[in-house]
Structures are given as C-alpha cells and as structure tokens.
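Of the protein chains in this complex, all but one are displayed in their positions.
Moving on, here comes chain A:
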Amino acid sequence: MESSDDIESRLSRLGSRGLIDTTQFVRIIIQSLYSLGFNRAASSLESESGVRLDSAQHDRLLFDVMSGRWESCVSTINSIPGIDSSSLINASYLIWKEHFFELIGSGCFLPAIEVLWKQISPLGVDSCRVHRLAQYLVCYEAMGQTGSMGSTVQRRISLFLDLVEVLPPYIRVPSGRLEKLVETAVLKQRSSCQYHNLPKDITLFEDHKCWPEQIPSTCSQVLLEHKNEVWFVQFSHNGRYLASSSSDCTAIIWTVEDDDMVVYKHCLMGHEKPISFLSWSPDDTMLITCGNGETSKLWDVKTSTLLATFSDPKRRIISSCAWFPSSDKVLCASSEPDNRIFTCDLAGNVLDAWEGERIPKISDLAISSDGRLVIGICSEKTIWLCEFPQGKEKVIREERSITSLSLSRDGQFFIVNLNSEEIHLRKLDVNIGDGVDAVFKGHRQGKYVIRSCFGGSGCSFVASGSEDSKIYIWRRKCESPIKVLMGHSMIVNSVTWNPARPHMLASASDDHTVRIWMAGCNPQPSKKLGESLIS
C-alpha cells in the first residue's frame, strides 16, 4: 500500500491545460464508484490515494447534527474556509430553526423563545420567516403539519441534506457529478456538429464528429419520366412514396423501395393545365393535385384512381389547399373572381366558407399538424396565422414578396421564401412577436416560385431550390449554406427531404428531371424504367 505522502509527489493538476485539480478529480471518481455500488473499490481508492470523499468538516457536521449539538454545528460552519456570509446566515438559520422546533416539540417553550430571541433574530434573515416561527410558539397545532415529519432522526437527516445544499459544494460532492460533466461534454459536441444528420450512438471513446457525407450529397438517381418542367415534388408523410407534378399536366407517384431506389408507380392524368401544387393527406392514402388556374382533383394513392374533382359552378381557381389532420376535410383557398377560403369534404361539398370583401388573396395555405393553426400567405407580403376554427389571429408583414411556405414536421416552425433571396424562419405561434428567428441566404431567386423544405433528423436542416440550378442546404443555426448540390441544368423549383429516411432528398427542376440525392453512397447504374445516369 502506498502511503498517503505519494499524493504530494503526484501531479497536483491534470489535463493538458492544468485546469483540473487532482484532489477534486479523485473525489468525484470515488463518489461515482460509491454511487455505482463498488464500495470496496471506492474505499480502497480512498486509502490508496489518501483523498477522502467527504471532507473533515462534513463528518464533524454530520456528527453534530445527528447528536443535536447545535452550538458546535454553528462553530463548524463558521470554521469552513471560504464560506460567504449569506450562506453562513442561511445555514445558521436552518440549524437554529431545527433546534427551535425540537424545543417546541418537547414542550420547552421558554428555551425556544430564548433561541428565537438570541440566535435567530440577530441573523438578519427575512423578518416574515421569523414572525412565522413566532406564530408557531402560539399555535402548536400549525407546527404539527410542518414540524414533525417523522421522528427526530429523520428530521435531522433532512436538516443535514438541506444544510449541504446551502454550504459550498466542496463540503460534499454533489451526487452524479461525474456523469453530469461527461454528459455536458457529449451534448456540446453533438450540438456543435455541423452535419449531424443520421442519429448515431454516442461513444465516449472519441469526439463526436459527423462528416459532410452524412447529409445528402451525391445524386443516386435521375428520374426522366416527365415530359416537361417538373414544378413540385414531395415525399409522403411516411416516406414511402414520392409525388411529382409537372407542366406536362400530369403527376407521377413513385414508390421508395427498401433499398432506397425510387421506382415509377403510376401516372395521374386528367388535368388540362400544368399542375402547380399537390398535397398528401396526413394518412398518405390520398393526394390532391391543383392545376394552375384550374380545378383540383382528388386521387387515391394505392389504386391511382381519380376519386373526385373539386369543381365549382363559379369556376373559381383554387390556388392551394391543405389537409386537416383527420384526413377527411380539406381547407382550400381560391381566387378570381372573388377571394374565398373554404373547407370542403372529400366529395367536394363545401362545408364552411369565409368570403367577402375583406378576404385577401391567399397564395399558399398550410395547417399545423395538430389542426389548430392555419397559416396563409395573403397578398404576397403578409403572413396570416389564425387559430382554427375561431380564435386569435396574428398578421406579420414581410418587407418583400413571399413566394412559398413550408412547415416543419413537428409543427413548431415554418419557413417562407422571399423574393429578395432570403428564407425566413419563424416560430409557429399566434403569440409570437414580429421578429424573425433565422434568416438563410445564398440561393438565387427572383422571378419564379422556388420552394424549400425542412429536413434531416430532428428537422435541423433547411434545403431550398434556386434559380441557378443548384440546391442549397443550411443548418438551422447558420445563415450561410453548409452544402451546395450541383447536377441539375436548369432552375430547381422544389426540394423535399424524406421524413422517414433522413439520408434521402429529392429535387424537381425545369430540366424535366427529378433527382434523388443520397448521403455518402456511390451512385449505381440501374436498368429500370427511368434509367439513372451517373452525373
């Protein structure tokens, strides 16, 4: 057994910068060994290193408290080096209060009054507390609720625990201290990791670092089925289907296979005008497509048949629509000749409508995932938030025109693309202020409707198309893009991130193609319909 002199000969400071005091380090190791249950290891570490888990004052204080020697408690506390006066007062107050209660409990009122008078009031604590203690003198029953929580031993133990909270931490190492320190370090590494996309087990053996390949970076497939510009693309909520719509007046549903290949399923034909917008039902069984200046159609996904056409006797143009979470009602916004927001069921019957002079022209509409908040983009520059069905409203004005809107999957945030080549991120709440939570820049946008989306695990990334045929990906905390994907030859109209597979991204472009981007995999040639090209 090495003698305890050896602790002197060891380094007194650890770590590359000499920040860690060896004695403190050993104490927290001993404490975590005790808490894990390795009592023998802990006590042999104590004797080997000569460092005791609990300081001398701790043991003395424990002894004094348990035996009720209050005077020596106070003198022990006073002898603690480096204690500041407010902790001293709080600790003394706790000790004398316990003494006071015990005296009352045993019926010695005169000594109790003396304690109150001589020891507690000179401390200078909050006078209401002192007065309440005086009240207990008079009303013994009131004290019965607060004072006698169990036997004397239990009360003294809880007094000791309270004391330890008030005194400086080196008297007694806070429980779970080592675990807390390690956890803080790991969390800090994880949050500063730029490309953290695929959830990975945290290992303590090396610093956590994600590589740029963990977000979608290579084009694995190019889908060529559309015959004209592809304007909109979106994954279903369960990530198993992809829908794309094009100015060739068709929409195509694709299946996402288990090996991450995207396969053509069916083409939805029937529109006479280019399809500008489509929306998956929350249960992914139905799809609504909106023609540009034309009626909307409802399709069944499994059988790819047309279920209903939302036509209108007044031939109104439906500019956008949003599903309610129950998948049985749809909220639509229409314009020309008059602006109208209406709810309709799956057969096209109008259930409820807001119309009139005051209703503005709504270009984009969305419903939060719990169905309680409706967001609309009115007159291109205003964001309108409204609690549904009737409730508080909030109107936020933007400086420049808003071209598109997208919600995050957890329903907490939304992003809007502006004409001024910025994307603004805001919190989805009727009670927020007007300030923007985050701004993302770097992409190009001027004339066309460019759409963006949230994505990645935990929705921590934002991706957007751009007029310079590139796809930009940002981390939510940072204004500049962390990744730019090149491959399309014309403007990228819309991007969508697979909600179930955070390593997969799809983009739609005017070059008639839909491209699938994967994280960290090599593009593979395939001989299926819609052969993929290695770009």
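In this text, a contact is a pair of C-beta atoms (placed from the backbone, for glycine too) under 8 Å apart; a residue touches a chain by one contact, two chains touch by 3 or more; residues count from 1.
Keep in mind that, in the parts below, contacts and distances are computed from a predicted model.
Engineer: What does the UniProt entry say the missing chain is called, choosing from "Gamma-secretase subunit PEN-2", "tRNA (adenine(58)-N(1))-methyltransferase", "Cell cycle checkpoint control protein RAD9A" or "Protein yippee-like"?
Structural biologist: Protein name of the absent chain (UniProt record): "Protein yippee-like".
Engineer: Among A:N197, A:S276 or A:S334, single out the residue that touches the unshown chain.
Structural biologist: The one listed residue touching the chain not shown is A:S276.
Engineer: From the list A:D64, A:E102, A:E229 or A:E294, pick the residue that touches the absent chain.
Structural biologist: A:E229
Engineer: Given that one chain is not shown, which residue among A:S49, A:S217 or A:N419 touches it?
Structural biologist: Answering carefully, the residue with contact to the hidden chain is A:N419.
Engineer: For the chain that's not shown, point to the residue among A:R60, A:R155, A:R177 or A:K361 touching it.
Structural biologist: Per the contact definition at the top, the residue touching the missing chain is A:K361.
Engineer: Just to verify: which one of A:E380, A:E421 or A:D468 makes contact with the chain not shown?
Structural biologist: Among A:E380, A:E421 or A:D468, only A:E380 touches the chain that is not shown.
Engineer: Considering the whole complex rather than only what is displayed, give the residues of chain A touching the chain that is not shown.
Structural biologist: Per the touch rule, chain A residues meeting the hidden chain are 229, 231, 274, 276, 292, 361, 379-380, 401, 403, 419, 446-450, 467, 490-491, 493, 510.
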